Each structure stands twice: as C-alpha cells, then as structure tokens.
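What you see is the complex with one protein chain gone and the rest in place.
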Amino acid sequence: MIIVLRPDHQEEDLSRIVQRLEDMGLRAHISKGEHRTIIGAIGDERLIAELPMQSFPGVESVLPILKPYKLVSREFKPENTVIRVNGSEIGGQQIQIIAGPCAVESREVLDEIADAIQPAGVKFLRGGAFKPRTSPYAFQGWGEKGLKFLASVRDRHGMMVVTELMDPRDTVLVCKYADIVQIGTRNMQNFRLLTEVGNIDKPVILKRGLCATIKEFLMSAEYIMAQGNEKVILCERGLRTFETETRNTLDISAVPLLKQLTHLPVIVDPSHAVGRVDLVPAMAKAAIAAGADGLLVEVHVRPEEALSDGPQSLRPKDFSKMVEDCRRVAEAVDRFI
Amino acid sequence: MIIVLRPDHQEEDLSRIVQRLEDMGLRAHISKGEHRTIIGAIGDERLIAELPMQSFPGVESVLPILKPYKLVSREFKPENTVIRVNGSEIGGQQIQIIAGPCAVESREVLDEIADAIQPAGVKFLRGGAFKPRTSPYAFQGWGEKGLKFLASVRDRHGMMVVTELMDPRDTVLVCKYADIVQIGTRNMQNFRLLTEVGNIDKPVILKRGLCATIKEFLMSAEYIMAQGNEKVILCERGLRTFETETRNTLDISAVPLLKQLTHLPVIVDPSHAVGRVDLVPAMAKAAIAAGADGLLVEVHVRPEEALSDGPQSLRPKDFSKMVEDCRRVAEAVDRFI
Amino acid sequence: MIIVLRPDHQEEDLSRIVQRLEDMGLRAHISKGEHRTIIGAIGDERLIAELPMQSFPGVESVLPILKPYKLVSREFKPENTVIRVNGSEIGGQQIQIIAGPCAVESREVLDEIADAIQPAGVKFLRGGAFKPRTSPYAFQGWGEKGLKFLASVRDRHGMMVVTELMDPRDTVLVCKYADIVQIGTRNMQNFRLLTEVGNIDKPVILKRGLCATIKEFLMSAEYIMAQGNEKVILCERGLRTFETETRNTLDISAVPLLKQLTHLPVIVDPSHAVGRVDLVPAMAKAAIAAGADGLLVEVHVRPEEALSDGPQSLRPKDFSKMVEDCRRVAEAVDRFI
Partner (left out) sequence: MIIVLRPDHQEEDLSRIVQRLEDMGLRAHISKGEHRTIIGAIGDERLIAELPMQSFPGVESVLPILKPYKLVSREFKPENTVIRVNGSEIGGQQIQIIAGPCAVESREVLDEIADAIQPAGVKFLRGGAFKPRTSPYAFQGWGEKGLKFLASVRDRHGMMVVTELMDPRDTVLVCKYADIVQIGTRNMQNFRLLTEVGNIDKPVILKRGLCATIKEFLMSAEYIMAQGNEKVILCERGLRTFETETRNTLDISAVPLLKQLTHLPVIVDPSHAVGRVDLVPAMAKAAIAAGADGLLVEVHVRPEEALSDGPQSLRPKDFSKMVEDCRRVAEAVDRFI
C-alpha cells in the first residue's frame, strides 16, 4: 500500500501514520520527493486494507499494491481448478454446455426441452424453480414443485441439474435436488447467501453482477471459498451500459482476464447478456474463441409460450446448429465440446 | 402495449398475436401504415407485461405504454405519503436528518456520536449491526450485540434507530430493535428480503441499487407495498458510472423525478454516493434544493479509527456546520429542518 | 411514431397534434384505450423525427417506430457492401488485418514494423501522423512528415496506408497519402469532419465513440453516406464502462448486431478496447468468431520505446502467433485471412 501525503501535510501527520502501520505489524518506508512525500507500507497490506488510511489528516490518496483476494487468485494456486460433477468436468479441455428454459414450467415442457437438447451433447439441464423477477406480479417460479420436475427429468435423461438459490432459507431444499447451485446476478453481493453456499458440498455457479467490477466479482467468489467450498464456477453475463439495443453488454474480455487472475473455471451466459435470440449464437462462438470453459444457454421448445424470458430463448433447431458451430470454434482453439 | 411487426411478417403472425391478446382479455387495435403494421393492445397491459410478445414470429419490437408499477405511483395515490415514527414525520414539510456511524463499533463510541449530533436537531440515529462488506475478511458488524448498543443509546438519548437488515432470517431480531429498517443498495433486488419487509409493521428505507433504473427502483418498492407495508422511504445514493474521482455519481435528478412518479418520501445519502467527506456538505445542500425529504449522513467522532467507511464520515463539527447550511437552503425552498 | 397522451389531456391537445401531423403530410390514427389515448402517425416519420412532439401540451411520451437512418440500413440495401482497395476487399469472405504502430515515429521504425507484419499476410499498414492526445503536452504526431514516412514505407512494401484525419483543414493533405482515412473515436460526432469525408473518394474507417449508442454510430455513418461516399467501414473499439481493469469494454455483440442492421463492413480494434497486450489475442479471436470483417491491431517492434500507447502494442512474434490463431478461428466460421 502506498500512502501519498498532501503537499501541505504536517510532520505529525506523517508520524501518526507510521505509528499506525507499525502497530499493525507493517513497516513504513518513507520517500520524500520533490512534489510529494509517499509512505510505502511493507508487509501484508490486506491487514490494513479495511482501515480508513484515507481519513488520516494529511493524506491525499491511498494506492493499494496487492490484490484484495487470495484463495481465488492464480498467484495462490497456479494450476486450473477442474470441477468434477458425476464424471463430467468443468474447467478442463472439454467445454460444457448448460442449457434449458429460464423457468421450469411443467414436467412435460421440461421433458420436451431435455429431449431436444440432449442429442447435441448437453449434460447439464438448467431451469429455475425460484425466479428473481423485477415485478412482484410476475411468475415467481414453482418452488419445490419445480425442483421435483427438474429431478424427475434429470433422472429420466441421466443429466445433471443446475438451478438457482435465492434465499438462504432454501439452501437445504435446493441442494436436495440440484447438482450445481446457481447464484444469480442480483445476488452476487448477497453476502449471507454467499456464506451459505460456501458451506455446502456442491459446485456453485456465481453470476457476475450487472455492474460488478472484476475485483468485486472475485471478492464474492472469495466469500464462498473462504468458507471452504472450492468448487466455484464464475459466469460472465453482461454489464449494464447505456446501450439499449441489447439487454446488457457482454464483457467478453472478462473471460481472458479472469483466466489470468484466477484458477477457477469461467463460463458465459450469452442469452441473458444480449437478451435477443438472434445474437446468441454469435456471442456463444465469441465466448469460446476467447477461452470460456462453458456456456449457459436458454432453450425453449416454444419461446412464445415461455413464462419468462422468451425473447432470449433459442428454439431446439437453432440451438443444435449453434452447438455444431461452437464445436468447430472450440476445435480452432484446441478445445472440444 | 404497442406491438410493431416486421415489414416481412406473415398474415398468420398477425392473427396469432391478435388471438393471444384476446385470450388474455385485451382488445387488439390494428393499424397498417406505409412502412409498418402495428398492433395496439387495449386493456390492462400489465396482464401481459410478462408474456414474451417479442418471441412471436413476425414481431419487430414491443413498446409498453403503461408503467409496470401501480401502488407506488402518484397516478394511483396523488397525495404525498407522510410516514410518522414516534411523533416525527418523514415526507412532510420538515426535512429529517438521519445520522450516525457506518458500523456500530461500541456503546461508548456510539454514545459519543449521539451526543455530538443530537444538538443539531437529529432525531434518527443510524448505525449498522449487520454490515454488507465486499471482502469476507472485513469487519462484518457486531450483529445482535450491535443492535443492543443502538437500542441502549436510543433510549438514553430519546432518538430513533435506523439499521440495516441483510438476511430474511434476521427480520424478527432486527425489528425488535429498529424503528426504521434499512434495505441496502446491494439488496435492492433481493426479492425475498423485500417480500419479508413487506410483511412487517415498520417503515422501510429502500436504497437504490448501484445500477438500478428508476423503474426497477420503483418496482422494488412495489414488492414491499404489494405485501401490505405502505411505509416505504426511497433513498437515492449514487449510481455506478465511469467516473472514479467520486465513489459513485449521485443522481440528484432522481429526486424531482421520483417525487413526480411516486407519492413516497425520497431521501438522499450523500456520504455513500460521493465517498469523500469534502464533497458531502455540497451534495447535502443540493439534495435539499432539489426537493429531498431527508438526508442519510455518516458521522464519526474519529473517522481515522472507524471500522468501516471512515473516508466518507463527517466529524461532528463539520456535520453541525453542514446542518446549519442545509437549514438555510431548506428555508429557501419553503421547508424546514 | 406513436404519441401517447397523458390521462388528463384536453380534447384540443389532441386536435392540435393531429393538425400538426397532417400539416407535415402524415395521417393520424387515434386509438382511445382504457388507460391512455394514443396517436399513430402514419407516413414517413423521419419527416417529423426532429420536431418536438414531446413539447406539445398533453403529451406523455413519444415512441419512434422507424429507424432514424436510411442509407446505411440493410432494409435499404440488403446485400453486403464490399469495399475494394487496390485489389483487396473489405467486407467480403476474406478477413483483413490492419496493423502497425499507434503513432508514426520514424521511417526506420515504421520500416522495421512493416517488415515484421507483412509475412503474416498483412496488406494494410496503420500509423498515426496526427494523434489526438488527451494531454496538450504529449506527442501530437509528426504531421505531414509522418504521412511521408507512411507513403515511403507503403511504396517499399507494396502495402496500403490507413491513417487518421483529425481536422477538416487537413483533408486534402491526408488524402494525398492515405489509402483509407480513419475517423477516430473522439471525432465520431465531429459532424463537420464527417461531412468532409463524405465528399472524398476514399474508404473511411469510422470508429465508434466511447459512449456512442449503435443508433448514433449508424447516424454518423449516415452523415458520410448522405454526402455520397458509400465506402464506410465501421469499427467497434470498446465502450467506456465502470470497469477499470481494461481500458474500455469491447462490445463484441455490436458485431452481429451491426451486421444485421447495416450492409457496411464491420471491423474490430481489440488493442484500444482492452489497452493491455495480454488480452488482445483472445479478443481478436472472439471478434472473428462473432463475425467481424477485419481487425485493427497495434504492433510495435519495441513497445517500451513507443511514443504512444505502448502497453497495448503487440510485439511481432506475438502478433504472428495471433494471426495464426485467428486464421484457424476464421476457418471455423467459414472465412479466411
């Protein structure tokens, strides 16, 4: 940590800061320049990361040197984390596709969708039983009934289930049915929920918040890992920007950046990011070309009847075509689907 | 709702949409123009707001006409909602100032702070017992112990307590000590938590999310009201933008805009918005000039020792000066503090 | 155009608006619903697009139906525009790579760079002689001397020159040396400059502004085409968002979106977008996978000596590797480099 003093600071301001750093077990390294005096705090600056050095009299600015996260960082664990679920791997050479409807509607529709996507090689079925909806009047999901539909379709098809957990009180219930638990965009900084899934023994897909920085995203993953759950899968799903033609702006550069900063697998959800079915296939290919370890895609047999997010759901035929196209791109970057 | 068809739509696309609208109890009004055919859906479009009209074949775009919220809207209730708490009013002629530390640290410090702010006329003491922190390693608040400190200081000073609820499982606990319950920025779309506070009999301060639109903000308030709790106070606290000199960008235009769209009281938190103590007083004055019904301000007796958010906490002397200055601005807009 | 009236509008408000529409040669189609009265303006709404219908008494909102651009739209010209420059094509099956230093520094360095990139198949050499710099104290480019270096290296290598025009007064000068003229991000809405390049007989690369919507981007291209120059190449180069780990956020979804809305070629500049050399290759591959017609990439033989934008300049060895990798991705999407 570098502490820059104001040109008009007092000598006692300097000594008070040095004292505080030493009290915390750090060494202070003072450098008086022509225009500014700066203090370098030597030692593990995470110790004082949360202290308000900025509030000390005489301080102009504080510049952190170390990253605020640890367990998730590649510096801490250089090799890729590969998460194994029932014999399948996420984060390895294979790119996994997780597909299904936004919300679980009925066992029959879910079954139809599973029938339609499985031939493309999909092993993970997604579907929401608890749905975070902007409007209190919108369909909120079938709850446990929906989880049961998912489990029944999973068993019939030999797939794995990915579903969202919204409330810490539902943790046991959701874990009973899910193979992978999803934490949604709007809950990326629901710290109690993160702590909760830090204590379960299931992989967690953590979706990036609409306006979360990469640093905050990794800090939320750190919350989960700090509790002991090392099976965290990061999911980029678009940022909120001024552009309104797409629902959000998919930050594909987050993929190579995250792969560099962390050892955790990184997947991409093109469906929620763009919110328009016509752009999903191009973005899926781009994600794979950029190094994503998987895709989370919405598919529905009849989007115009979907109870949620129809406009971004691919029809099975278009989904199959997309998977074929993605397969070719995967090979071009030495991966496979 | 206006449904715009693509220039190349089929006749059957049109009839399928009309059928669907009529099935939902709406009338379809078709208008064939030179360049586009459009369908107007007549009736309460909220009935179909959640249906994926965009997914119907032949549809180019869908334009909503009605607002998606109802109970919170001024159209529904034209007169201002004035919330009464222990004889004080929020949303009336008086502008209320809610002040205190970011996190409750100890009974002694809290007491010192209450001593320092009460002479300025502050009746509401804020302080967090449960703190949402970006880092799992940062101080997370004292929990119930902190709530007890708040209650004890409240009783000693005859003030009212405003404190944050982060987890639905703590609702009963927090309500036992709080006079007003706060829902934080990162939980603005924690829909389960909103539902929970929709069922309590205490006023709720709902803080706007960092990247929440005005519409989403009002929909979250609608969530609370839809459960029956009509005592919702909206709090603008800054948007996340590209600017890094301030922590966030305080959207003061949200104040007159919200006052126009809703009957609910609107307050402003300049401390979290700018994140720098030197800009807080100017923004407090601006908020009042723009029509805010109150302020939420961080004050600490020794910001450099604060366990959280020191850089944005005013010292008592600066706080008192700010309140005096705000009082003059309040009078200039025919209000009082 | 749909004009929505306020619930409390007067009859005379309605008739005044109808009158105005008819005066402009449009037909007004009135639809009185349960909650709102709406007026559909039938005819070419572009005629009134610029009129302040929103200012009429009784109007609640105005919703455009038609897109505000024409010549650039795929509706106007369905087939792709392929731009031919000295026997090479931009916008056809081949993906073109435009590479070179940010700023032209000396004939020798430029020569070295051209030597290094040509073996990878690069036919277009980029380099700035006029540099838009944030600081007045930074290197502003060599001006005509730089243009002469570019021309000399072009002639020696048989390449084509892409260089930026910043000032309408330099148009003739720049056109004397350039094969393709570039309009920079900060000048995307320098309408006088757009008009100027609308009158030249050279292809123009128009870079998207940092916070330009897709609609504004296309309107700027329309400015150029409206003057008669049909050879416009659109270049996505990143949006300004809250994320600070990358310089900008590359909006790759703009590629398939633009290809759908317009017939013009679309290229991507990953170097300026991310501003970090380590992320450039992944983003180049993503751009191609998403359908880009070309890349604009910064290359320097010794980035640490570059007079501008070193941190985002690839070294020749990394550039050659990137082109090889891109070639494989191009084949996976049925294109070639």
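Just so it is clear, A, B and C label the chains in written order, and each chain counts residues from 1 on its own.
Simple rule for what comes next: a residue touches a chain if its C-beta (ideal position, glycine included) is under 8 Å from a C-beta of that chain, and two chains touch if they have at least 3 such contacts.
Since the model is a prediction, treat every value here as computed from it, not as a measurement.
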Given C:K32, C:R84 or C:R186, the one touching the chain that is not displayed: C:R186
Absent-chain contact - pick from C:D8, C:E79, C:E304 or C:D334: C:E304
Residues belonging to chain A that touch the chain removed from view: 2, 4, 7, 29, 31, 33-36, 38, 40, 42-44, 63, 65-66, 75, 240-242, 244
Touching residues on chain C - with respect to the absent chain: 46, 49-52, 54-57, 68, 132-140, 166-169, 186-187, 189-192, 194-195, 210-211, 216, 219, 222-223, 226-227, 240, 277, 303-311, 313
Touch list for chain B against the chain that is not drawn: 211, 213-215, 239, 241-246, 249-253, 255-257, 260, 273-274, 278-279, 282-283, 285-291, 325, 328-329, 331-333
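Just so it is clear, only the chains that are shown with their structure count from here on.
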Reference chain C; chain at largest CA-centroid distance: B
Separation of mean Cα positions, chain B and chain A [Å, integer]: 26
Chain B, residues touching no fewer than two other chains: 240
